[in-house]
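The complex appears here without one of its protein chains, the remainder shown in place.
The first chain written gets the first letter, and so on, giving A and B; residue counts start at 1 in each chain.
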Amino acid sequence: MTAVDERKIGGLGTSRKRVEDDRFIRGKGNYVDDIVLPGMLHMEILRSPVAHARIKSIDTSRAWEVPGVHLVLTGEMAATRNLAWMPTLSYDTQAVLATDKVRFQGQEVAVVVADDPYIAKDACELIDVEYEPLPALVTPEQAIAEGAPVIRDDKAGQDDNLIYTWEVGDKDGTDRAFEQADVISKLRLHYPRSHPSPIEPCGSVADFNRATGKLTVYMTTQAPHIVRAAVAMIAELPEHMIRIVAPDIGGGFGNKVPVYPGYVCSILCSILLERPVKWIEDKTGNLISTGFARDMYLDSEMALSKDGKILGVRIRADADHGAFYADAQPSKFKIGLLHSTFACYDIPNAHLMARGVYTNKAPGGVAYRCSFRVTEAMFFQERMMHAAANDLGMDQAEFRRRNLVRDDQFPYRTPFGFLLDSGQYHKCLEVGLKAIDYDNFREQQKQARARGRLLGLGISTMTEPLGAGNSREFDILGIKMFDSAELRVHPTGKALLRIGSKTQGQGHETTFAQIVSHELGIPADDIVVEHGDTDTAPFGMGTYASRSTPVAGAATAMVARKIRAKARAIAAHLLEASEEDVEWELGRFYLRSSPERGVTIQECAMAAYGNMPDGMEPGLEHHAYYDPPNMTWPFAVYIATVEVDPETGVWDVLKVVAVDDCGVRINPMIVEGQIMGGLTEAYAMSSMQFQTYDAEGNCIGSNYMDYLLPSAWETPGFELHSEVVTPSPHHPIGAKGIGECAAVGGPAAFVNAVMDAISHTGVRNIDMPLLPDRVWEALNQRRDVSGAPPVRAED
Amino acid sequence: MYPPRFAYEAPRSLDQAQALLAEYGDEAKVLAGGQSLVPLLKLRFAAPAMLVDINNVPDLEYHRTASDGSLRVGALCRHADLERSTLLAQFPVMASAAPLVADPVVRHRGTLVGSVCHADPQGDWSAVLLALDASIVAVGPEGRRTIPMAEFVLGPFTPALRPGEIAIEAVIPPPQHQPAGSYFKLERRVGDFATAGAAVAVEMDGSRVTRAGIALTGVGTLGTRATAAEEALTGHELTDGSIAEAADAAAESANPQSDHRGSAQFKRHVVRTFVSRALHRVLDAPAGKAA
Partner (left out) sequence: MTVVHEEPTAGADVPTRRIRVTVNGVTKTVELEPRVLLVHLLRQALGLTGTHMGCDTTNCGACTVLVDGRPTKSCTMLAVQADGHEVRTVEGMSTPSELHPLQEGFKEEHGLQCGFCTPGMLMSAKALLENNPDPTEDEIRWALSGNLCRCTGYQNIVKAVQWAAHKMRGEQA
């Protein structure tokens, strides 16, 4: 006997085909809308057509008369159950159903429960709501202006629209750096409002059973355990009588972390009616009322020496949170991890001032494929780097070389307090430059320019803190951000792994088994992974912020190691030796003195149930919690080349190169899938995907006709590089987060490329999305194009 | 997502369809491909009392070349059929427009005639048919009549159909000389409505333009015919100079609105660019193989 060949059992580093796919390719997935329970009713939501108005009256009498209607619920009725309002994950409150005012277009005003959704929709249309219009505030500037109407007049002591101010870094040190600067580079940006917009909208099936007192809710959630805690608090139900089940989820991207009014209403309706109630949101409802992302104004400056060293950075950020402060993010960090900006550069001084404001727009600010605002942080960083290099007259690559943290500087403490633990930043950059054929492209670009063709190249380098958190600093609603795993090895050596995180397409059922295979030598096909059901899954904080592999993945490795420790004792017993004399190789314990004498992990499993040593508790199962000592710090270089059509402003992507160092890759195929998905969202955000509001607070981008997602036709091809691997020093298997890197770091590569292509115009910035009209305007009028696309009536 | 209630009939003859339309008047809507109407129903922007589904009416799926050389497109001919048709070789502007209408799946169900009847100022086919001097054949209580495209659209979403009338065919007249031209559309992504578009249909006798039809998409509330641009070309040699003149004239005839797709100025510029590109493509095509 020898060790099991890890490549043959689907272990670490193998591109094992996904076990999830077998059901999805047959149309046998089980999404929330696929769930049908006996006696189930259907709920539809009536939403506010206006952005800001006082509710004078709601008349539901005509709706009640529609045959097939079981319940018409308003805020007033919900208030009798203390459910007209609910807490958000950011210690604010949010209306479940509006009572006093509506505060954004699309806000939930009433719900109807009926035999089928067609009837429910019919009845919604018969609810008469009388609104008294109020002025709508749609930008932070309007919201903080003197005399602006107070949006949150429901909150005692709230006499303006400011939610928070937050400050981090060394102000005095940064001021001194600016005094010593040879060059000061400035840039103001708007990161437009975007929506994660999974193809599957949100929904729930709430089933309250009066006889047992138990509430079961099937729902589109990335974080079932957080929801269970939240529901216990909101609905005042005992937590052990709440079961949250997240079945297959049709994409999340951060949109499915918060608790939304629709979920709460379906629960309340089920309690009131004692029947299962299904709510499936339509796309418009999803886009205009659930967690958006970004919508941040960034204004800052960089102090530079003339030889291209960054001396300091000063940043001001205004975040538009909409009508309720409803981010899902760690309590301590008011504007997420925005202060991770510039982490990969060796900068001695930095200071950040942030403000959050209420506006009459949909609530949120969620982590859309991002570890809490790091997308804004990295985009801003790389746009600033691009502008600063130009201000210095320095080559883009060279400027980055001069400032990237060097390998010998780790562990490196950033001026905002993060501790970078590992990386090979310079190597990644050189791999990327070689792949794009940097010097050649610059030559080609010069020649093309002479013929009137506009080629451009954009570089974006990034590191982001992934895998919240450590419990010292990270909590949501007071619950610390660790994760857990439970592993049972059955008598025949097959295993059941249960984890606290929840896939929405990332392939947990495939990769988490691979971690166990790596630790125990049990073939991945012999391990089933269960998750998403709070009655059976161990506690976890959910899947977002690229935290599954860093945290739940680590817990999985640790629980497997606990199993291995017990199996070692069993092996010693079987081999009639002491534990100290027993060695481990993959899948097998053997005697150090005679390696041919050994027992497999499967034999140990059988013995755990039939031939355990005296005094040993039977069975082979364990659980583990993992509280990461640090975040994981993946690094990436994204480089894009483009050609801009000067006549139409249309730009085509010529090539995209991605160099990702995410440490050890559990399943390279899945990792690459994550990178390509992220790059596509990066391309989407840079080129077309945005939401904006007109002066009355009407949302533009409320359906897929105007909320533009790229198809296979527009989306470019990608060239991925995986040759740089720097394992995480603290993660048990050296893995780092990866799910979001490309979406976080990618947008700046595309924007920098377009800006590079039109650099001859002197234009410094076009805010995203770089739609053709905006690029043309910049080219034609030789001026910056700032802010969200305006909703113009006439020129 | 859930349409309102309506009555529905799927007559098996045009006579039956007309009878239903006569009975229900303004309360009735004709359903052909449904790729504009069903979305409106789902959003409850439309609430007809009666839907008259003509998909069971026989012999409307065709597109064919008639004996006079004209192209006849029946009311149930789907965009995808045109996209794959060899008959469009004589109508190159149609051939280049067909793949740009909506998206590939929608093109399998949506129809050319239905799209023209929807009369969306951002619809692609209306401009193309306008540029080709096409007409629409309708049948109604007063019999059959042929309505030139130039008179077919009365306003946004308002076709010149009388109560009880059904559009059954589009007629595209045959070219007299070598046909050339193309359709250019600026869309933000596949399936988007045009930010601006230009349909350029010319006929060439050697290097001389014998006929020019230029119509624009998305830059006016009505289908926009760039008459001055056509005049700048018709009867003249196609040259860089005449192209520039036509492109400027086309831009001048556009009447775009500024919106979130772009400023009026931008759209006007796109029109100029597209007309110029379409004509340059004709100019640059090898002799006898006009683009």
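The rule is simple: a residue touches a chain if its C-beta (ideal position, glycine included) is under 8 Å from a C-beta of that chain, and two chains touch if they have at least 3 such contacts.
Every value quoted in this text rests on a predicted model; they were computed, and no experiment measured them.
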Just name the one of A:64, A:118, A:164 or A:410 that touches the chain not displayed here. A:118
Listed residues B:14, B:87 or B:106, member touching the removed chain: B:106
Residue of A:161, A:284, A:463 or A:602 touching the missing chain in the full complex: A:284
Touch rule applied to chain B and the missing chain gives residues 1-8, 10, 31, 34-35, 38-39, 41-43, 51, 53, 55, 78, 80, 84, 99, 102-109, 190-191
Hey, which chain A residues sit against the chain that's not shown? 17-18, 20-29, 31, 33-34, 67-68, 115-119, 197-201, 248-253, 280, 282-284, 504-507, 669-670, 672-673, 676-681, 703-705, 709, 711-713, 715, 717-718
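Everything that follows uses one rule, which is that only the chains that are shown with their structure count from here on.
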Just the number, please: Cα centre separation of chain A and chain B in whole Å. 43
So, in the complex, the side of chain A touching chain B is made of residues 117-118, 121-122, 125, 282-283, 647-650, 688, 692, 700, 705-706, 708-711, 713-714, 771-773, 776-777, 780, 789-795
In their shared complex, at which residues does chain B touch chain A? 1-5, 44, 103, 186, 188-193, 195, 257-266, 269-270, 273
